[in-house]
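Heads up, one of the protein chains got dropped from this complex, but the rest are sitting where they should.
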Amino acid sequence: MLPFRSRKRKKPPEPELNQPLATEATPENQENPSLSSSLAENLTTLQSVFANCTDLVYRELKIGQEQVPALLLYMDGITDEKTVNQDILKSLVNIRYSNPEGSGFNNIGMIKSVFMEIGNITEISTIGEVVEGVLTGNVALLLEGDARVLKIGTKAPIGRIVSEPITDGVVRGPREGFTESLRTNTTLLRRKIKDPNLKLEKVVLGRTTKTEVNIAYLEGIANPKVVAEVKKRIALIDVDSVLESAYIEEMIEDKPFSIFPQIDHSERPDKIAAGILQGQVAIFTDGTPFVLIVPTMMLHFMQSSEDYYDRSIYASWIRVVRFLFLNFALLLPALYIAVTTFHQGLLPTALLINIAAARVGAPFPTIIEVLTMEVTFEALREAGIRLPKPVGQAVSIVGGLVIGEAAVQAGMVSPITVIVVALTGISSFCIPSYSFALAIRILRFGMIILASTFGLYGMLLGLLVMQAHLVSLRSFGVPYFAPLAPFNLKDMKDSVMRLPWWAMGERPRLTANNTNNNRQRQKFFLKPAPPDENG
Amino acid sequence: MKMDKGCLTMRKLAFIVVCISLLLTGCWDYQEVDRLAPVMAIGIDSIPGSKIILLTVQIASPEGKGGSKRTGQQGGGGEAYTVMNSEGKSLSEAIHNLSTQSTRRISLSHCKIIVLGENFAEAGIGQILDELKRDRNFRRTDWLLTTDKTAKEILEKDIELEQVPARGLDLILQNFTTLGRVLPMNLSDFSARLNEESKVSFSPLVQLEDIDKQVTSQLEKAAGRSLESAGRPKTLTISKTAVYKNLRMVGVLNEDDTRLHRWLIDSPKGSSIKFTYTPQSPTEEVQGEVMLNIIDGKTSITPQISENGITMNIAVTVKASLSETGVTGVDVLDPKVVAQLELQAAEAVKLQLEHTINTAQKEIKVDYVDFAESLHNYYPVEWKQIKDNWDDTFPTVEYRISCDVEIRNTGIITDSTQQNESEE
Amino acid sequence: MAEKGIINTKQFVWMLFIIITPFAAMQIPGMLIMQAGRDAWLSVLSAWFLDVMLAIVYAYMGLRFPGENFVQYSITILGKYLGRVVGILFPLFFLLVCTLVLRSLSQVVDTVFLPLTPFNVILVTAFLVSALIGRKGIEVIARMTEILGPLYLLSIVTLSFLVLPSFHIARLKPQFDQGVAPFLVGTPLMLTSFGVCIIMAMYIPLCNRPENGFLGKLSAVSMGALVVCLVTALSVGIFGMEDAQYMTSPGLELAKMINFSNYIERVEMVWLLILVGSGILASSSMLWAFGQGLAQIVGLKSYQSLIYPGALISLVLSLISFPSGLQHTNFFHYTFPIMAAFVETGLELFLLMAALILHKRGTT
Partner (left out) sequence: MTALIMLAALAIGLVEGIPLGKQGQWKELAVMSILLGIAFLLVMGYYLGLPSPLVLMERLLEPVGKAIFK
């Protein structure tokens, strides 16, 4: 009865909604000794904490006329060398001030308020804070005779410069993408939404990685229940490391065993901004350009940010095409098997004869042919992604030959199978979201198996089960398959089709806050039109 | 509603296990398409007096389809179709017997043509009809054809321009659905008609005609010498109609009657009217063979029961375009002339229709002109009395034909500029 | 209550519609034509009218006993013991309908899709999927009907347009050929099929606006009647009355007739797929109603655990009760209408009378 054991797992205690966030709740304060006023003592403590950390710099110096010993502590590399040298060291060394009372220069508050030419300075007083501050790229200034420490913010702006995102490509639209630096990312967002209501709440996740996570939402427009739910779920995360937003995604999604992704992510600031503007909540994670956005509905995976920059007619048409090819990607090989091996009566006569002619002498049954080709295709795709770019191209050329011409020439597979597999491959590239396409890729194999057992009836059963699962999913309280089911006519304006911007007067009901009047985006049919020539 | 995660997983696991176990045992109906023998047409013959059915099937063979496309494989050639024969006490038995000679599974789902041989049709087709309707593979859209020869002969014949003859027959009949003189008959309509009050149905008659020889011999006669001829094989033609009554073939309509029969029970659309134009005033001398193409038209049969008996009012309205006037001098710009043409065309139509109805009443004596059905529709109460001896009543039914022809256009020229032959 | 889901009026309409639709795929139109001949489509219309009348009763009872379905208000009206005895008839009736519908559809699938696959396998898979959906609760069923319902309606309207060229109106004439007797007999036969949407009484308490119950039912039954009416009228008009009455599924034969300028043809399987899908969905609703009703009678906290056992009983019944399709058709033709009329009309009117006489009223 092993599988049942998991039921016994105790659920984590349900947190109150108004409970403070995780950072403040961490029990560090108790086991975290205060600093002493002796610099030597502090130094010993810190050296034991940072034993064998060769990248830690201890810079001892004496300040003021009294020559008070001081210690600058920072991690080499993650602090900005220039700031440390020019702003901090210079201003410290240049202190020619003597305490008139002659009691020595021990006032760390004075350095902070009078001498330091740096903006971001906080006073801290525990070892733990010092350690965390140093590890996150700050400079700690310790002073003899003072139990307080100055944490001077000098995070180095390392990382990529803002460049065009690799995923989510567009023809028309902004070219900037998120980078690995959290602050850069939030800056990109802030530059798009200049509103004090854009809240960025900070959480630190990961006992070891201490990854900073920001929850961004637009107060008054985001649904407070969703915001609270996001905060609650994130607060419950207690892991030792968060290296990518996927860690968080897997932790907070509604149905962990569902095959469908329930949280969307993007590299594009404009997409995230648009999501926030329609009431979604974004989760920024330090160290990754991928920002999560919740709640997500299935349709979000089928939309590209470019849909909003193309004219609405084109965008609607492209969305329709995408849906068509979504179905192709899911069903085409299965349909091919079902029709050619179960329901030959369904084929037009001429096509039946053509397919039969193409299959004459084929050594393997259709199902094996299709499965082999599909698996080969998957391998090809995987090989193309992982390898270095020049090699990847070679792989796709060779692979294209293998699964294309050569296999047919050798009489291993019938040409029609190659056409079907190729069309399926192209179709799966039409799905804008990579993670959603992955789900479809897996389901495709399920469909192939079903079709090879029960033909179209099997496909029907598979579709029914899949559909039942899809409509039963929820992402942060929002039905996953909305607005198609439950059907919501007003939200359909931005679903399979996209109405022009002047017709999208209201924010989507499902994501936006429904309790106040903020649903209205603009006046209805606010369309500056040319003057009426007749009038 | 909140589920415990653990039990949910367990249920999913169980579901997946059940599904997989079901799937692994499956594939009962799995059948590779190249292991099929798609039957394109079946033909049924019988020997008079015996209950044995002789079945001919025409099977498309993919190998012969213009040569196989794959190189290095057994490259093409061969016929695009093969014909197989078998016999049995019933259709299904004969089909089962086919499997003794076929390496591939016989698939009937693509059969579109059913040809009934003359002997078989005359002996009665009831049993076959039942099987055709019962078998899921046959469709009610399948065409039913009768032949005055044997079905075997028909199905062994090539059709020009088509690789598989059944496909050719199918195309001919499809063209007939919109235009043409013969009313094509599918299984559904055939069966529905047999169930109607008159128990009469009909199907196109497919014939083998040596058109090449006919034309050559006529040309030879005219030229007075023997001509060289390529000697093309006989051709399949569909121009006549076989009439069934109570599941038995009882007669054949000739080409004219076939055409007008379609006028009567379907519509005149796609047909044509040919008549000799006689000018109204004796001063005009020209006479010409005039041909009208019918663009649109409608026929309605309205019965009327009075003390004198039953009268059928047949009203035909036709919209036509002038396709040939035969000779010049017919001034089609003159409204009077056009009115004359219309009147005379209507007269011609009347005569032809009368001939057709006479054939039905006097010669074949079978009500294939839908009189019974319209009586049933209009006089359901009276029909119950007439019904029992309708076969005797039918030849005596009076009818009145009114015809209205309207010439819509005169083709793409108005008047002919040709010299009159007589002026030469 | 065990079911916490809430459905809106639109979903209510589509759910009822989906309940009626499988009958268009099954033997019902054939049987109806056998009974009523050319007047079959008129029987559908009159059955529609009577069913709407009946809907008034159900909607009224739903409002008189707010938040209660008929299982609950039969207990409220008739007391703890008698009420339970009467109340349990409804869930059992739904189980019976589930049995018949799935058996019927599996037969169609067996003859049309998979002739060589053992019938039992098809039956078991249909039951499995339908129980799976039923167990997910009313919201999932409601959302699925919202997708399948419009699809179904669209497909049947398209079908009608595509087969119209083969339609001969003369074959529908004359009406009342055999007098009004066939028409009158056909009406109750059809009414018992429409009557399955008494399941509305299970839905009304879960509706966000129960006062729309009657209007919802009216539109659902009107659409359902349109569908069945189209199928019967078109089958008679295309195949003739004599042929159509012996068809196991006239709707399927109609779909096989599609041949639109030689390009759109052989699409009957697509149509049938939608039909079977909606049939499975309807059965899920039935299983759900069975579990929910039974849970309320016994007083359980959750009904989910009853769905699979209910499906198993239903499966066993459909396996052991009918040795052949013929028996099943006979049952559908002669026995089911009597039982259905008793439960759908008799019981509910009895409850109404009892409520009026005993002056019972629900608590708001």
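Order as written gives the chain letters A, B and C; numbering starts at 1 within each chain.
As a convention for this text, a residue touches a chain if its C-beta (ideal position, glycine included) is under 8 Å from a C-beta of that chain, and two chains touch if they have at least 3 such contacts.
Computed from a prediction, not measured in an experiment: that's the story for all the values here.
Enquirer: Thinking of the whole complex, not just what is shown, which of C:P115, C:P165, C:P309 or C:G346 touches the missing chain?
Expert: Result: among the candidates, C:P309 touches the missing chain.
Enquirer: Among C:I7, C:I20, C:M34 or C:V101, which residue is in contact with the omitted chain in the full complex?
Expert: C:M34
Enquirer: Please pick, from C:N208, C:N262 or C:S321, the residue that touches the omitted chain in the full complex.
Expert: Of these options, the touching residue for the absent chain is C:S321.
Enquirer: For chain C, which residues touch the unseen chain?
Expert: Contact residues on chain C toward the absent chain are 34-35, 96, 99, 120, 185, 188-189, 294-295, 298-302, 304-306, 308-310, 312-313, 315-317, 319-322, 330-331, 333-335, 337-339.
The working rule: only the chains that are shown with their structure count from here on.
Enquirer: Measuring from CA centroids, which chain ends up nearest the centre of the complete protein set?
Expert: C
Enquirer: Could you put a whole-Å number on the gap between the CA centroids of chain B and chain C?
Expert: 41
Enquirer: Between chain A and chain B, what is the gap in Å from one C-alpha centre to the other?
Expert: Roughly 66 Å, centre to centre.
Enquirer: Send over the residues of chain C in touch with two or more other chains.
Expert: As it turns out, chain C has residues touching two or more other chains at 113-114, 117, 125, 132, 137, 265.
Enquirer: Which residues of chain A are in contact with two or more other chains?
Expert: 342, 345, 454-455
Enquirer: Could you list, by residue number, the parts of chain A that touch chain C in their complex?
Expert: 342-343, 345-348, 454-457, 459-461, 463-465, 467-468, 471-472, 479, 481, 484-487
Enquirer: Can you tell me which positions in chain C touch chain B when the two form their complex?
Expert: Residue list for chain C touching chain B: 4-5, 111-118, 121, 124-125, 128, 132, 137, 166, 168, 170-171, 173-174, 176-177, 238-243, 253, 256-257, 259, 262, 265.
Enquirer: Quick one: which bits of chain B touch chain C in the complex? Just the residue numbers, please.
Expert: Chain B residues touching chain C: 1, 15, 18-19, 22, 25-26, 28-29, 133, 136, 139-141, 174, 188-189, 191-193, 195-196, 373-374, 376-378, 380.
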